[in-house]
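Complex shown without one protein chain; remaining protein chains in place.
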Amino acid sequence: MTKILSPRLVIVVLAAALLVYPLVLSGAFYRDIGVTFLLAAISASAWNIVGGYAGQVSVGHSMFFGLGAYTPLLFYTQWGWPPMAAIPVAIALAIGLSIVIGMPTFRLTGHYFSMATIAVAELIRIFTGTWDFVGAAIGLQGPAIARGWWDLTFRSELPYYYLFLVVLAFLLAVTSFIERRRFGFYLRAIKSSERAARSLGVPVRRTKMQALALSAAFTSVAGSLYVIKTGFIDPDSGFGILISVQMVIIAALGGAGTLFGPLVGALILIPLQSATNTWFGGGGSGLTYILYGGIIVLIARFEPGGLFDLWNRVAPGLRGALRKRRHA
Amino acid sequence: MPDGGKLLDATNVSKKFGEFRAVAGADLAVNAGDIIGLIGPNGAGKSTFFNCLAGETVPSGGRIVFDGKDLTRASPEAHARAGIGRTFQVPTTFADMSVIHNVMVGAFLRHPHRNDARDKARAVLELTGLRPDQPARSLGTPGRKRLEIARALATEPRLLLLDESLAGLTPSELQEAIALVRQIHQSGVTIVIVEHIMEVIMTLTRHVLVFNQGHVIASGTPDSVVREPAVIEAYLGRSHRRPPPDPSPANGGG
Partner (left out) sequence: MVFLQVIVGGLLLGAIYALFSSGLTLIWGMMNFINFAHGEFVMLGMYVAFLVVVWIGGGPAIFTLAAAFALLLLGIAIYLSLIRHVIRGPMLAQILSTFGLALLLRYTAFYIFSANFVSLPQTWLAGTINLAGIYLPVAQLVGGILAIVLTLALHVLLTRTVMGSRLLAVAEDRAAAMLMGIRPDRMQMLAWGLSAGAAGIAGALMATAYPWSPSVGETFGLIAFVVVALGGFGSVLGSLYAGLIIGLIQAMSAFWLGAIYKDIVVYGLFVALLWFRPQGLMGKA
């Protein structure tokens, strides 16, 4: 039984499933969920770097997402750039913002950082709604008709799906890379005990800033991918608190601080969200967020390590029970 | 080495918290190869002084020079890089990580590459007798204290500050721990140890500083210090100003 569930095999199977999914389930509905799932997994995995591994809980990560979403459309609307060409600019802005947030708050306790993230995200959201240059409350739109392949305006969902899949794979590869190196060890040490980490020579503040910058960069990319697909952004869809919430809950549900936790969380939550939206109809988003709130509280109270920890606690018992069954 | 051969030279260190003076003008000179004890009743200031040496508390006054470098206002990270390692009175291991990963965090200071760090960690774990792959949270208190020592050792310190790392052990565990500290000392690490257990002080240390109410009230060899009236008074009150029974292990300990 354990051989069948070897981690490497599971990953290969998962990767294969993700690769063929839109070809096997080719209806628009399935592809749409697939794309939404990938985007959510990317955002949550990006959050995971600073929130899960380093334990610095940002509840305003939408600020980076929104930056990544607004910048490409701004450059398109104002100067005719293909949206994707402005992605590096968005990344630079996101990293800059992360430094502004991190520098003062990382020398104080964790709560300050969390408070700052929510305050700054709200600040940016409201401000964006008043600034005509970026479309104020109306927002910005992307190219309606492609001027060339570089505008990335596809009719079908398929190219988006594979583009997002590549980005997700890249992000997971980067996360896996740092997980096994000194940087990853330092992140986990900081999460566990900053005081002990310091005494061992870990440059705590600098490491936290690096984690936040990396996380901000990838979150910004997620925002850019979002606008490239939807072609529209406004203050709420860019900087709204619900975007921050979704990142956090997906990562925490699957297992914050684990490589595949966000993926698992997205696998569960995105179809769930789609289902509740259809069941509850118009009042759907309200009930969905009541559900989210409840799930977050339950995770915090009973299983902060998410499904990953739950599995680790339950699995040995299961394995034992199965073995007994077979030998009985 | 500069400064007349002193590895650590703390002069006139003081620390005030608001109006309260926790440490008032303490001096400590440590030569390479020393093994020094800091004792005193609770609240006497030895822990605060210790934290000043480790860089966790910035002294209000005085100077701390280590290996020729002024570390008075330096951060704990800078202390570690300079070659000072420390343990915590309440063990602060990384509970979510395995034993070897805990030690690797320390090892990474001098060995940035993972494989080197892992080799170093394994070597330290062999010395301290801990099994590498168990989760740190499954260790009992003696194991955690041992893990903290291992973790600090992995940073290759020249000076190791032990904060009551031998407290709460059974007699046989205590003997093992004393042997470990001795082994570490013999490998060339200078040690400053804060401790309440007289046996540790008497058998391990060669020089002792006694704190009371923020001041160093006595300084000398363990034998001479325990006989000083001021020390006895600090621990037992004024009415007990006579020499204590011989506290060497043969007589059952202090």
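Labels A and B are assigned to the chains in the order they are written; within every chain, residues are numbered from 1.
What we mean here is this: a contact is a pair of C-beta atoms (placed from the backbone, for glycine too) under 8 Å apart; a residue touches a chain by one contact, two chains touch by 3 or more.
Remember, predicted model here, so these are calculated numbers, not experimental data.
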item	value
Chain not shown, its touching partners among those shown	A
Selected from A:Leu152, A:Val248 or A:Leu307 as touching the chain missing from the view	A:Val248
Which residue of A:Tyr112, A:Trp149, A:Phe170 or A:Trp279 touches the chain not shown here	A:Tyr112
Given A:Ala69, A:Val120, A:Leu140 or A:Ala222, the one touching the chain that is not displayed	A:Val120
Sites on subunit A contacted by the missing partner chain, in the whole complex	51-52, 55, 57, 59, 103-105, 108-112, 114-116, 118-120, 122-123, 126-127, 129-130, 191, 241, 245, 248, 252, 256, 283, 286-287, 289-290, 292-301, 304
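We adopt the following convention: only the chains that are shown with their structure count from here on.
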item	value
Distance from the mean Cα position of subunit B to that of subunit A, given in whole angstrom	44
Footprint of subunit B on subunit A - complex, ascending	180-182, 185-186, 188-189, 191-193, 195-204
Footprint of subunit A on subunit B - complex, ascending	54, 56, 75-77, 79-81, 85-86, 88, 92-97, 101, 104-106, 108-109, 112-114, 117, 151-152, 154-155
